[in-house]
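For reference, the structure I am asking about is given below.
The complex appears here minus one protein chain, its other protein chains still in place.
First chain written, first letter: the chains are A and B, and each begins at residue 1.
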Amino acid sequence: MNRVMYIKAATCISPQHSYDAEMFLAPPVSSDTGRLYVLDQDYRKYISPVAIRRMSRLLKMSITAGMQCLADANVQPDAIITGTGRGSVSDMEHFLHDMIEFKEEALNPTYFIQSTYNSVNGWLALQTKCTSYNQTYVHRGLSLELALLDAQLTLSEVDGTQNVLVGGFDEMTDYYHFVKNKVGYWKQEQINSLELLKHNDTTGTIGGEGSSFFVLSNDNDNDNATTAITAIQTLHKPTVEELQTAVLSLLTKNGLTANDIDVLLSGMNGNSGFKAFNDAMANMLPGSAIAAFKHLCGDFDTATGFGLWLANYMIAKQTLPELAIIKQGTSKAIKHILLFNQTIAGDASLMLLEQSL
Amino acid sequence: MAEKIVVTAVGLISALGHGVAANMQAMRDNRSGLRHPLHLRTVHAAEFVMGEVVHSNEEMASILNLPADHSYSRTALLALLAMQELLVGADMELLRSEPLALINAGTVGGMCTVEDLYPDFIAPGTGDYIKYIDALDCSESTENIAGHFGLKPFMATISTACSSSANAALLGARMIKQGVVKRAICGGCDALSRFTLNGFNSLKNIDRRPCMPFDQDRLGLNLGEGAAYLMLEAESSAIARGANILAEFSGYCNSNDAYHPTAPSPHGDGAYNTMQQAMNMAGLKPSDIGYINAHGTATINNDIAEGAAIKRLFGDAMPYFSSTKPFTGHTLAAAGAIEAIFSITAMQQGIALPNLNFHAPMEELLLVPTTQLVENVSIKHVLSNSFGFGGNNVSLAFSAS
Partner (left out) sequence: MEDFKVTLKQQIIDSLNLQGMKPEEIDDNAPLFGEGLGLDSIDSLELMVLLERNYGIKIEDAREGRKVLTSVQSMADYIQQNRKI
């Protein structure tokens, strides 16, 4: 199986200035409410007036991110594969709420249709007239990783060049925030989001949302991709030891040692409960710079999309943004990044990224 | 030439009963599982018939020997019962020691539980309901299955509406072919919920009568619930361990209509392409297909599109075909896997399954499904169709091994 996927384009609609890639996170956006919401974009660019009037925010931001990504890569997709933890949760809540309030009578079909997890995929297929492979993963904090693994399979199955559109998206709602607060998802103390990682002596994190899309190809003929994804691994509620074993085996399988990892890009979320995992990662990669991203996008099921977007840019620009640095490393160049994420529920993922030029 | 994929074990539960044998017997007896619901608490109970599994949650928990304080939703209970059948006689050590994938599918996860608890969820405070706080996630059942049976597989959960578990099967086969895992347990589960019932009712596509697939007078679907799983592995590995091979999983295709968010393309172009590509992968021509288990939801749109596609693709070489949804109701994420198992078992037993409630063909197509169970037919290859919202079409081809 050919495991290398080149990132031909990356688009991210997030709480930071990421959609206009040239702004590259400047100026930083922060929040004191324990939640970060995306910066809304001009969604009319890719969605017709007739279609947009019924769409929820998640649909609008996801379709726009997907279409912009294809435009940046200047390709037609050969497959559309996405991951989402909760899909259009505001539509689901709306329908559920109305169903109870109106006692199961006279309910709006639009909320029901859009609450279907693959509605973004359906729209993207419709907009691009892409009649080929179309898949949606809904496995909590590993949803985007599963979509990426499927892209890897898809690109291994073909002989010629193919371009796969892969995306991850989730939205924050009042209901979700309220309910998950009951099980300790969020920090109880009021903090500024940019300071999240300094508050790592208490449990919980801050909520976030976003939509990120990538055009991935099995070929880098025209050398326009600067980054390749060479390995992806999901880990279900690993122990510290299982995580260490997985990291070592991932490095070995890819012919690398700890010294080759220039940057550890970590999905650390300020939760004191994960300290042992983060310490173990830092100890395994003593020479690597450490960067983090959840103080920028908040934590949500497909937050690794923001991380992957950031990693792609760090390699392309050969820059570690000041905003993301936790610790400087020994190497100045950025050739290999290990993207490590741990979900609120304790699942984890590892992605190995490599400079492809 | 890629390795052949075979099916070595199956398990299911539906309104027809628990287990393949009970389901096949019900269909041999022309016994539909559709009735007014006893367990689903809805104001529409007297209005609609559904394919509801006869067991209460308590009965299912008791069959599974669960402790009283278990935290499984009805969806998960259905999944566990289907898996229990699949794992009868399984070599659990082998499943634990060799790379295994568990690929599950759902459309609304544990909505059946969450919709009852929603008022508590959104009220301040906490309570016993907190154990169901994550039940809405479709992956909750996936992790419940692995945990309950002591498996530590690679896990994935798919949600593509009504084609979800057909997609799970397809992914499992692809992972085995690429050498990612040795075996994959693939399928899906969905329990009836007021959310789904009212959702389809808001689309005005539920028939108050037992549904009438491919009939001129059809008015819509009936919902159902259930769960089903298939164990897939490479043929060489199945032969090496002396496994009982039920069928070869010879072809599959996932393609998209790219036509409309919920409606299929009226001439069935998407369905046509999907079936054709699944047959191409299996190296089959239309005349090789002995039976088609159609998606056949009995909605106005699906049946005209799917019927047109079947007619165009098979023309004079029309195989036996039927929709088994008048038996089970539309079990959504479970439908693809349930119907794949029906197709495989029909092929093994040499029968063509009947399409109940058919009286008159759609006047546009004059297409007549198989209305009575046909015995002693030699079926070498079958197709099973699953088409979902978002234009998501999947066709699976199975061949006699």
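We take it that contacts are C-beta pairs under 8 Å (C-beta built on N, C-alpha and C of every residue); 3 or more make two chains touch, one makes a residue touch a chain.
What you are looking at is a predicted structure, and each value in this text was computed from that prediction instead of being measured.
Asker: Tell me which residue among B:A263, B:M281 or B:L365 touches the hidden chain in the full complex.
Answerer: Considering all chains, including the one not shown, the answer is B:A263.
Asker: Among A:V29, A:I47 or A:I113, which residue is in contact with the omitted chain in the full complex?
Answerer: Answer from the full complex: A:I113 touches the omitted chain.
Asker: Among B:K204, B:H359 or B:K380, which residue is in contact with the omitted chain in the full complex?
Answerer: Among B:K204, B:H359 or B:K380, only B:K204 touches the chain that is not shown.
Asker: Name every residue on chain A in touch with the hidden partner chain.
Answerer: Counting only chain A, the missing chain is touched by 49-50, 53-54, 102, 105-110, 113.
Asker: Under the stated touch rule, tell me which residues of chain B contact the chain that is not displayed.
Answerer: Touching the missing chain: residues 202-204, 261-263.
The definition used in the following text is that only the chains that are shown with their structure count from here on.
Asker: Measuring centre to centre with CA averages, how many angstrom lie between chain A and chain B?
Answerer: One centre to the other, that is 30 Å.
Asker: For a test of understanding, state which residues of chain A touch chain B in their complex under the given definition.
Answerer: For this pair, the touching residues of chain A are 1, 80, 85-87, 95-97, 99-100, 103-105, 107-109, 112-113, 115-119, 121-123, 125-126, 128-140, 146, 149-150, 153, 156-157, 175, 178-180, 182-183, 234, 236, 345.
Asker: Going by the contact rule at the top, pick out the chain B residues touching chain A in the complex.
Answerer: Touching chain A from chain B are residues 42-44, 106-107, 114-115, 118-119, 121-122, 126, 130, 133-134, 136-139, 142-143, 146, 152, 154-161, 167, 171, 174-175, 178-180, 194-195, 198-203, 254-262, 270, 273, 388-392.
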